[in-house]
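Left out: one protein chain. Kept in place: all the others.
Per-chain numbering from 1; labels A and B assigned in written order.
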Amino acid sequence: MKPAPFEYFCPDSIDQALDLLSEHGDEARILAGGQSLVPAMNFRIQQPAVLIDINRVPDLDYILEEENVLRIGAMTRERQLEFSDLLSQQAPLLHESVPFIAHPQIRNRGTIGGSLVNADPAAELPALMLALNARLKVRNNSQERWIEAPEFFIGMFTTALEADEILLEIALPVMAERTGWSFMEVAPRSGDYALMGVAALVTMGEDGKCEGAKLVYLNAGDGPLEAKEAANILLGEKISDDLIQSAAEHGSEHEITPFGNVHASPEFQRHLAQVLTKKTLTQAVRRAEERKQ
Amino acid sequence: MTTRYFGKRIKRNEDPRLLTGRSLFVDDVDLPGMLHAAFVRSPYAHARIINIDVSQALKREGVVAVYIADDLGDYWKPGPLLVSPPPIADTVFNEKTQVPLAKDKVKFSGEPIVMVVAESRYIAEDALADIYVDYEPFSAVVDMEKALEEDSPLIHEDLGTNIAARVVQKKGDYESIKPDAALIIKRRFSYEHGCAAAMENRGVVAEWDRRSGRLTVWDTTQAPVVIRNGLADLLGLSERQVRVIAPFIGGGFGPKIMMFYQEEVLVPWVAIQLDRPVKWIEDRAENFVATTHERGQIHDAEAAFDKDGRILGVHDVFLHDTGAYDPYGLTVPLNSQANVLGLYDIKNYHSEFTAVFTNKTIVTPYRGAGRQHGVFVIERLLDLAAKELKIDRTEIRRRNFIPPDKFPYNNEIIYQDFVPLIYDSGNYEPLLDDALEKIDYHHFIKEIQPKLRAEGKHVGIGIVAYVEGTGIGPYEGAKVQVMSSGRVSVVTGVGTQGQGHFTSFAQIAAEQLGVPVDKIDVVTGDTDQFYWGAGTFASRGAVVAGNAIYEAARDVRKKILQVASEHFNAPEDELELFDGQIRVADVPRMSISLGELAKKANPTRGAVKPGTQPGLEATNYFGPERGATSSGIHAMIIEVDPETLQIHIQKYLVVHDCGKVINPLILDGQIHGGVAQGIGNAFYERLVYDDDGQLLNGTFMDYHLPSALDVPRIETAHGETVSPLNAMGVKGAGEAGAIPVGPLFAQALEDALHNVDLEILEIPLNSNRLWEIINDANNKGK
Partner (left out) sequence: MTRLRSVAITVNNQEYKREVEPRMLLSDFLRHELGLTGTHVGCEHGVCGACSILFDGESARSCLMFAVQADGHAIRTVEGLSADEDHLHPIQQAFWEAHGLQCGFCTPGILMSLIPFLEKNLDPTEEEIRHALSGNLCRCTGYQHIVDAVKLAAERMR
């Protein structure tokens, strides 16, 4: 299990990195945290001819708040997310979910940008980006553009990123008032890829009715999946256990397409989706109520 | 003599080296000019090899040699049969042992076909991609029952069948008691494949010294002496020309003893051919397909009971998946066959098994070595009967235990060591009583559990029992020697893989010689240091090698007393050994260190008495007439989330009897580790094959070893019925933790999910499987 040979570049500026990427195009891979890419290279599933290591590019790791928007540099390590007070205040859903990602040694190296670009349908961060209405800033050597999370994840291990583009930053709105959150997953062991995971956000109006709801599933299809119809069941309603049950049933039966794997059949994944939808919605509603007071 | 070293919780001699990263493992061996090997392995489970083209690989810079089967000439031949079939009448055994490199046909996915030798492992792996093998794929034989159908493809065509073996053993007459039965329980039980997954993969390094004509092999083997003998034979060398070193080994658990792995045979040969050292270190991807597996049995079992739950007889017919070859004979299914009898007084037993060739990795013993399967069958039958007869599950076991006055107890069948299965000693009821008290069984089921159930919690308790045949022959030997420094050297032929032999063996010698444990240097696994031996397997290290050390140390003690008696001119019975000294009791100035005495026993001038042997040393051997039988009870309280089917083990208890205990600290560690592997086997680990014989989860991402969050705290307690079969009274303990965990999970989970009428008849489980079993039970109820 040794990687195939590759040409290695270690640019010290983003412009240099983009020029290299433009030059080598499809043959090149960006090395960020390497916690998914390097194992794939050790198995020789991935054999990039060129590796562009952006770990020495300055100013790509930061977590800032500007005008109610959280800006996270693409090379921010998962560990930095885990220990960020700012995230704990302003994006508790993200903050609470990070410890579900693998193990401390992996989070010390793994980056938010790397995980998003890898777009593993079973990974936590892509689903969270969808749940949090993230926008992603990408650039090639001539221009910069923003991509909304739903447009970014276009399939299994596939994103809207062009071969010459690098993901630079993730922008998230800070969590709205009167909003509760919850993230839960079921994994065979702590730190494993989840058999199923659900992120829920619920905003409760002053009148006690649901003003906004969002449900996103991971490992439920070929990318992170948002269950809009299930969320709509809650909108404008006072939340009851029955209503949550309907949303959970609808989301798990009609809005996800789990493939199954050696650990779980698609049927069991759907079952877990239903259970977790109930649990996350219940927790999110409770937290929204608490934050109202 | 006062006991000061034997039976004490003494910390281990080997640890400082391991803790500081200064111990030698096989992959740490680094030799000048060393080459590195890698293998092209079959991607197909079953295929004809049409053509192999290695020309591109040979052109690659850094590639030194490439070998296919035909390049091996006369060296290419099937490996030796390690364990011949047992002396049981009418036994069918079709011997098919693995070959160094597949020729004509591949029989399992992962079977080596081409060996590449290069300047680095990186280059060797690059060259694998240069090699083109044309295959004609055949249908794979994966399912054991289909393998036995008329139209099944054949793995070994010349046999005309996929049957590897068939063995029938009987005790009493099951059919004759059947009409008397108040209850007959009949079920199908299945137990799927798993693997040992030692943290260190296998590895072999070989160096040929042309000038001295000596071959040195560093090997992750559990049986260095056997490898030395076999390699000498294969290579046409004398045993004295071959030195096999099994240095520190990163876990063995059985599969590291499958002697004469393909790589083990090839690497030394290539080192001689090329006259350069060669290293092959297995990677994890290889380990999942190339290192032997275990398990894969289907039992159709029934048991007849009287109305009080006493077993009248057991009838079991089972299939055993042996993989593509059967070099290890019938050890695993014989263990299964024996362990169905458990610790119960079963007078009528009919057992027959068919071992089946399939297109899968070879199956050989892995911790427990088939005992799990037998224990699963009998323990489940007892649970089912208890339920039918409305007898408490612990009571039905108690009623069937072999009573203490019936030992030695003859089970009247032949065991894996080819002698009748006779339990040497045991006393089971006190173990059960102790377990019931420690897990608070009656209080739990009467008070705590109903309360928890009322709160909507799904908490269950399980209690199961098992025996473990340990410490089988043939023999081991040891040499004990007092060095002139006063340190004591203990040398034995077994290999060691973390069991603490450097300490427990030292304690045995320390006890005899009155020398502190940290002054005793144990050497294992180097055939130049000790010539004879069989290896570390079947929980036999402490019993067989331990008793050899005991005998040798006792001989040295005698010699010390004799030499000191002459030296002090004092009778032997006035001498005492203490803290590395020998002295005349109550005469402080008449004392000499053992080191000084050793020098006196090795004079360089003058005359000695005829027949005198120099030094303070002795070599001795121990060969038990049969194995010693350990026993025990495992109990567990487990909570299940009824929605996600995730589990949480709240309490785990092992009450265990392995006779005299040498070092309780090490014993506890052995039990903890065994239980952890048992938990993996019961709920986390399963090798999943598809219909083409492809392993679908051959990575640590998908084959789930339990982590620190999955293994609970394990409470241990010990009974002690000494073994009459050896002077120390010890029995083996290496596998005890792993054996009964499957039926324990089944029983406790059924108890936890009491609101569903379910029967768990298979292992391993996982959340998904549990959910399916519950659904099936609910649907049946409708």
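As a working rule, a residue touches a chain if its C-beta (ideal position, glycine included) is under 8 Å from a C-beta of that chain, and two chains touch if they have at least 3 such contacts.
Bear in mind that the values here come from a model prediction, so they are computed numbers and not experimental data.
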{"item": "Residue of B:Q529, B:S707 or B:N775 touching the missing chain in the full complex", "value": "B:S707"}
{"item": "Selected residue (touches chain absent from view) among A:L86, A:I106 or A:V262", "value": "A:I106"}
{"item": "Touch with the omitted chain, as defined above, among B:G514, B:G673, B:G719 or B:P764", "value": "B:G673"}
{"item": "Contact with the hidden chain (one of B:Y67, B:F108 or B:F253)", "value": "B:F253"}
{"item": "In chain B, positions touching the absent partner", "value": "11-12, 14-25, 27-28, 30, 61-62, 122-123, 196-201, 248-253, 283-284, 497-500, 665-666, 668-669, 671-677, 699-701, 705, 707-709, 711, 713-714, 737"}
{"item": "Chain A residues touching the omitted chain (full complex)", "value": "1-8, 10, 31, 34-35, 38-39, 42-43, 51, 53, 55, 79, 102-106, 108-109, 189-191"}
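Everything below uses one rule, namely that only the chains that are shown with their structure count from here on.
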{"item": "Intercentroid distance (Cα basis), chain B paired with chain A, Å", "value": "44"}
{"item": "Residues of chain B defined as touching chain A within the complex", "value": "121-122, 125-126, 129, 283-285, 643-644, 646, 684, 688, 696-697, 699, 701-702, 704, 706-707, 709-710, 766-768, 771-772"}
{"item": "Footprint of chain B on chain A - complex, ascending", "value": "1-5, 43-44, 186, 188-193, 195, 262-265, 268, 271-272, 275-276"}
